[in-house]
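Every protein chain but one is kept in place in this view of the complex.
In this document, chain identifiers A, B and C correspond to the written order of the chains, with residue numbering beginning at 1 in each.
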Amino acid sequence: MKMDLSFTPEEEAFREEVRSFIADNYPAKLKEVGGREDLGKDDMLAWHQILGKKGWSVPSWPKEYGGTGWNPTQKYIWNEESARAETIPPLPFGVSMVGPVIYTFGTPEQKERFLPGIVAGTTWWCQGYSEPGAGSDLASLKTKAERVTEDGKDYYIVNGQKTWTTLAQHADWGFFLVRTDPNAAKPQEGISFLLIDMKTPGITVRPIITLGGEHEVNEVWLDNVKVPAENRIYEENKGWTCAKFLLAHERSGIAGVARSKVGIDRIKKIASTELDEDQPLIENPFFKRKVAELEVDLAALEFTELRTLAGEAAGKGPGPESSLLKVKGTEIQQRIQELVLEAVGHYGAPYFRGYGEGGNEYAIGPDYAQRAAPTYFNGRKTSIYGGSNEIQRGIIAKMVLGL
Amino acid sequence: MKMDLSFTPEEEAFREEVRSFIADNYPAKLKEVGGREDLGKDDMLAWHQILGKKGWSVPSWPKEYGGTGWNPTQKYIWNEESARAETIPPLPFGVSMVGPVIYTFGTPEQKERFLPGIVAGTTWWCQGYSEPGAGSDLASLKTKAERVTEDGKDYYIVNGQKTWTTLAQHADWGFFLVRTDPNAAKPQEGISFLLIDMKTPGITVRPIITLGGEHEVNEVWLDNVKVPAENRIYEENKGWTCAKFLLAHERSGIAGVARSKVGIDRIKKIASTELDEDQPLIENPFFKRKVAELEVDLAALEFTELRTLAGEAAGKGPGPESSLLKVKGTEIQQRIQELVLEAVGHYGAPYFRGYGEGGNEYAIGPDYAQRAAPTYFNGRKTSIYGGSNEIQRGIIAKMVLGL
Amino acid sequence: MNFDFTETQTMVRDTLQRFLKDRYDFESRQKISRSEKGWSPEIWKAFAEELGILGASFSEDQGGLGGGQIENMIVMEEVGRSLVVEPYLSTVVIGGGFAREYDRTDIVEGIIGGEMRIAFAWAEPKGRFDPDHVEVTAKEKDGGFVLNGHKAVVRDAPSATHLVVTARTGGGTTDAEGVSLFLIPADSAGVQRRDYPLVDGGIASEVYFENAEVSHDALLGEAGKASATVRKVMDEAVVGLCAEAVGLMQQMNELTQSYTKERKQFGVPISKFQVLQHRMVDMFMEAEQALSMTYMAVNKLPDTASVAMAKAKIGKGITFVGQNAVQLHGGNGISDEYAIGHYFKRGTILEGQFGTTDHYLRRYERLTLG
Partner (left out) sequence: MNFDFTETQTMVRDTLQRFLKDRYDFESRQKISRSEKGWSPEIWKAFAEELGILGASFSEDQGGLGGGQIENMIVMEEVGRSLVVEPYLSTVVIGGGFAREYDRTDIVEGIIGGEMRIAFAWAEPKGRFDPDHVEVTAKEKDGGFVLNGHKAVVRDAPSATHLVVTARTGGGTTDAEGVSLFLIPADSAGVQRRDYPLVDGGIASEVYFENAEVSHDALLGEAGKASATVRKVMDEAVVGLCAEAVGLMQQMNELTQSYTKERKQFGVPISKFQVLQHRMVDMFMEAEQALSMTYMAVNKLPDTASVAMAKAKIGKGITFVGQNAVQLHGGNGISDEYAIGHYFKRGTILEGQFGTTDHYLRRYERLTLG
């Protein structure tokens, strides 16, 4: 086999299939809204549920649990077409996070109980990892779970506080890292991985409003929350194994290449409309240069991701190299957001509260300008969450370079 | 007194005086050579000696030792005019380094013995600080000096190796940091500051050739070098005090603003001659932008230096803030060198060995291209020597920000 | 060459700092910014009456304290440091700037007294950063003028008693010649406003002129000749923004340094991590250089190349400082509850006000590199 980065006719046919399916099935309503902020819970799940029926909601999973069996190139095409159509991707908390943990570490009963809801898009998951004192240093978490027996059944009584819990306000279930052995020798030991029904008494979800004005993240307070021991994944006190697995897993799409391509196209469109010295802004050589540099850097990221995917297909597990994809991917996303804001000029400043309740009556300036600033502000999170970019560089330094 | 950053008529008159003096007295021979590399020892001292006679060789020193008594603005004007005329500045090892140590910490005898040669430019000094194992971590130096008494006189017997000793091949005297107490509690303790006659038996100077092909720095080997104890400055084992003083002292001109201005002017001239797509290179908007950004950053550095000088004049000693001047100054110098190399195009690549012995018969390409690459290569040293820019940032972090 | 402040200048700064510390902490600022008005008449009154700072930058002839742009710089630095939303820039620096240029003691008096607040309506939807791009028309009629057109994102218009408006009395859309300047009451007939909040905590309006008839007295200076004066006053405003940026950057640095000293991860304050230390050093160096550039620009006024340099350097610097201040605050950096994010937002918008970094670099290039 010779190195060949072009698409085969089969792959092109697959692209056609994917493109038609999206065109024919993507809900019309979702096309009309600008940002996720304006969507209700049902709207956000609608596409996931359609994909679930098609069998395409969890492409990266093993086939036995509902995966598609696509090769890396097919997944790449899928991501690209999804981005091109600007679909709302299935929420990652089930599909990319807890799902793989469950099918890797869960018991047959747990798999049977939890996986179908993720595949079908009927269960909304959230992630209970970060705590006010445990961000980058996740292993220092304090939320504790004490084991008790009641009526012959084992439970954990969970107390503590989680934070930055994305979209917990809609969640049916959450996966939580909790401390089950406060006396463990190392902080990573003595942590367990629990699935918790978010309707359990004692759970309080409080919004955190972020810079763009969005309610996307939450504090989650756990006050004597009673969790059946059967909801623990893997061994007690070994939850760090699941946590590490989860962090390293599912790098497909982490770089956000396909969505960034769409973002750059959007910049070009905006900059062809906006005027600068009575010429289209895109004719400003320095603006054009920024676009070109983004395209160059994105191509470098894209082919690095493709190399990583090819390595995975060849049996190399997703390794710490993928930290590169996260760092460069988020840097590019942030630069795109910044450039959109630069492009829209004065109309980046008005604060548009959205069309919903409490929103402005109508928008100020061109449509494309309305969310430029909030998106940029909110986008700063991507280099902080999921292991800050500083943490990612530390991982590469240690795991790849052995420094 | 109101904030006013313009020059007074007195200051403008001073500028005239300086400018005329340089024009009338700067040796014709020195004007004709391109780089310091082509100069002999006498040539390099010639201007210093002229300034010594005029009383202008050590502007920053106290008047009693030969200083000019100029205020910061006058020193600024002096630097600017010297740079504009592209004079070869007096070597810093005597004027800015050991001189101030001697007049601050030396005995009356030492002052009388050593200072006049520095002022007059008749003694060539070199600095024996760095060792192969002690660069950024200077206090870990190993060169040792054992005290002995012979015929009723005290001596140090010095053994060890120094490195990166600039222009030691011409030096009459050197100032050395040596370890006099190997058992001191902290590495900084137990170090002494010695003046050593470079003709003393046991001293070997070996060239280190650097990237540009220059012989500018050396290794200095000390093999049982016998140094009279009277040549020690300040107390035994307290040499670190002198070393710290020296590092913090004499920040006037450290930023190299005036010389960088001349460098940028040179870039503009080159870029007006060089063609790019049949237009002068300076018309390339991206090249022009780099020049503009250099000018902007240089202005920021210049006014930061002026603020620092004003603070010094107001009695605030040169503080760790001056690390900023070193970091930004060297960054700008390196960018200038890089941009010159970019400007000269293909003719940056030929290796021009100079006009001297072993040199090429005649130069390849335009005159201004000949030293572009060596200067850029050699210029990488400025962010390494004198406390690397990483060390400087560490100083600011600790001393200014208290982190 | 002298970098010192006069005693009066030092007094202005100290008094204002004390006042803002007492009455304008972050909580109070948020309350004001989120109030229905979006600004505080009480604070403005205090500026005028308790502090008297509204007159600091006017000559004694005009009823001021005898100061000038350095006083504006001093105040604007504190505006930045405390995220003040009240319209000092619009009213005193810009409105006052025009009053100074056209020798209108009556306007100066109104400003100093606090009863006159001004918004500067110059930008237009298609004009980006070119003040000569004026599509709003002013046609002579019955000895006065009739204005028609649309001004975009007029900062502080909702709180203004008066608008200074650029309108075209002649020439083509982007000609310097033909730009005229009018001072009109904000509630003039035919002037429609759509008010809204800004993402940085300020307020602004879209202003629509629909056959707005104004008297001939509304004209500032000579008809069609306003372009140079507009640019001059805009440069003064940009210096004000630079000073505001200095206050923002210094405060972001202080907040970040304190936060990282408090915040522990892996058992140590995160300020102990070398990478974060060097980042904070780079942030510090940007703030220092911003201060230097502001001093340079204010002293060299009306040299427009110096202003362009300063805005360019500071625009880049504040972006760097803001983004990293948020980054070093971690999740809390993007939380609405923490002050840092609001400094970042103000800094972000400031970078583009009157023109982005790129705009001012190009301006500098054209002025000096041909």
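The definition used in the following text is that a residue touches a chain if its C-beta (ideal position, glycine included) is under 8 Å from a C-beta of that chain, and two chains touch if they have at least 3 such contacts.
From a predicted model like this one, the values you see are computed outputs, not experimental measurements.
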Touched by the hidden chain, restricted to displayed chains: A, B, C
Option touching the unshown chain, where B:Glu81, B:Glu305, B:Glu321 or B:Glu342 are the choices: B:Glu342
Listed residues A:Ser82, A:Thr123 or A:Thr304, member touching the removed chain: A:Thr304
Which residue of B:Ser96, B:Gln110 or B:Ser130 touches the chain not shown here: B:Ser130
Contact residue for the chain not shown (choose from A:Ala13, A:Val148 or A:Val296): A:Val296
Chain not shown, touching residues in chain C: 273-275, 278
Chain A residues touching the omitted chain (full complex): 1-7, 11, 72-73, 76, 268, 282, 288-289, 291-293, 295-297, 299-304, 306-307, 310, 314, 321, 324, 327-328, 390, 393-394, 396-397, 400-403
Contact set of chain B toward the excluded chain (per top definition): 130, 133-137, 140, 163-164, 208-211, 213, 217, 274-278, 281, 284, 286-287, 338, 341-342, 345-351, 360, 364-365, 373-374, 376-378, 380-381, 383-385, 388-390, 393
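We adopt the following convention: only the chains that are shown with their structure count from here on.
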Separation of chain B from chain C, taking each centre as the mean of its C-alpha atoms, in whole Å: 43
Where chain A and chain C are represented by their mean Cα positions, the distance between them in whole Å: 39
Sequence positions of chain C contacting 2 or more other chains: 361
Contacts with two or more other chains, residues of chain B listed in rising order: 289
